[in-house]
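A single structure is presented below for examination.
Note that one protein chain is taken out, while the other chains of the complex remain in position.
In this document, chain identifiers A and B correspond to the written order of the chains, with residue numbering beginning at 1 in each.
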Amino acid sequence: MMIKYIFYFLAFVSVFSALMVVVSKNPVHCVLYLIMCFFSIAGHYILLNAQFLAAVHVIVYAGAIMVLFLFVIMLLNLNTQSEPHKSTWLKFAAAITSGLLLVILVGTLKGSETMVMPLGNPNAGLIKNLGITLFKDFLLPFEVSSILFLVAMVGAVMLGKKEIK
Amino acid sequence: MQLTNRSKVVSKKEMTFAEKLYFPAILGGMGITLKHFFKKPVTVSYPEVKRDIAGVFRGQHTLKRDEKGAERCTACGLCAVACPAEAITMTAAERKKGEESLYREEKYAAVYEINMLRCIFCGLCEEACPKEAIFLTDRIVPSNFERDGFIYGKDKLVEGMNENRVDVTKRQTEEVNEFKKDKHYAHNK
Partner (left out) sequence: MISFLIYKTILVIVIFAVSLVVAMYSTYGERKIAAFMQDRIGPNRAGPFGILQPLADGVKMFMKEEIIPDVSNKALFILGPCIAMLTACMTGVVIPWGAAITIGGEKYSLQITDINIGVLYMFGVLSIGVYGVMIGGWASNNKFSLLGAIRASSQMISYEVAMGLSIIALVMMTGTISLKEITEQQAGGNWNMWNVVYQPVGFLIFLICAFAETNRTPFDLPECETELVGGYHTEYSSMKLGFYLFAEYINMFISSAVIATLYFGGYNFPFMHDLGLSENLITILGVVALFAKIFFFIFLYMWVRWTVPRFRYDQLMNLGWKILIPLSIGNIMLTGLITLLRQKYYF
């Protein structure tokens, strides 16, 4: 019973903060709302008994990536005055595109209403089971994703390097 | 000219690997601080413990009285002239009948003020005084919240009677007495 209320609370917080990310004018506020959103999502993970995922989500997204976001935004010193003016056409096009996206999302979710999710092992999110799954059943995709990171790292080093003339 | 043999020639050579680890150096430094940890503190807890000061320490001034308790100062103004910081002002007045026990000579200082914020405690006033009236003592001028509080009038400067007399014998060493005999050395240059 309690879990239900916690779920509703977290859902409210995540939806509210996600909306505020889009609505708020100040970019720093946007980032802070995004961090709040990440925290509530981490809470959802814990409700699903995926503690490892929750912790890693907080460490990686809220703790590292968002700090870098905040870092850059603070340095750029963005504010409402310096924001470039967007033309009416652009706003119109954006409204239509996002409206279409909303229609698609609603359509998809409506279709999935009748679908019953197969209930797997409830402890699948625990660190031991997750490790075994990752390194046994999904070893290849897991390693391939690490190559993706390697590529990203090489790219970052290339961009950051001084140009040799 | 070499004064000590402690100087070291600075070399800019590459550090060896052991030096680059830094840990030996850091541990050495920590050893030094730990050694100091057990040393006796050198602090003097001031109001309770007072450091010894020299006998000829120059602190807050006093205006002396003579043996009978009359003020020695005759408001000649030599101290004010000698004062390099211009901290001393005074107003002279004539002694009335019946005040002989209060003032030693016919002229006396009705007002005598020293601005302790200006005073540099050089002791030239004491040197200039022909009447042995003003002396610097080993007392320290206390702090104050107001600037006005640092202008010391006669109420604070003139020494008390009987047991409240201020002892200045420490300042009257033989050399001082010898020097005081020949006044023209002091301020006629």
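The rule we apply is simple: a residue touches a chain if its C-beta (ideal position, glycine included) is under 8 Å from a C-beta of that chain, and two chains touch if they have at least 3 such contacts.
Remember, it's a predicted structure, so these values are computed and weren't measured experimentally.
Checked against the full complex, the candidates A:Phe9, A:Phe71 or A:Phe142 give a single residue touching the omitted chain, namely A:Phe71.
Only one residue in the set B:Met15, B:Leu34 or B:Ala54 touches the chain that does not appear here, and it is B:Leu34. Where chain B meets the chain that is not shown, the touching residues are 26, 29-30, 32-34, 36-43, 45. One chain is missing from the display, and on chain A it is touched by residues 28, 32, 35, 51-52, 55-56, 58-59, 62-64, 67-68, 70-71, 74-75, 126-127.
Basically, only the chains that are shown with their structure count from here on.
Taking each chain's centre as the mean of its C-alpha atoms, chain A lies 73 Å from chain B.
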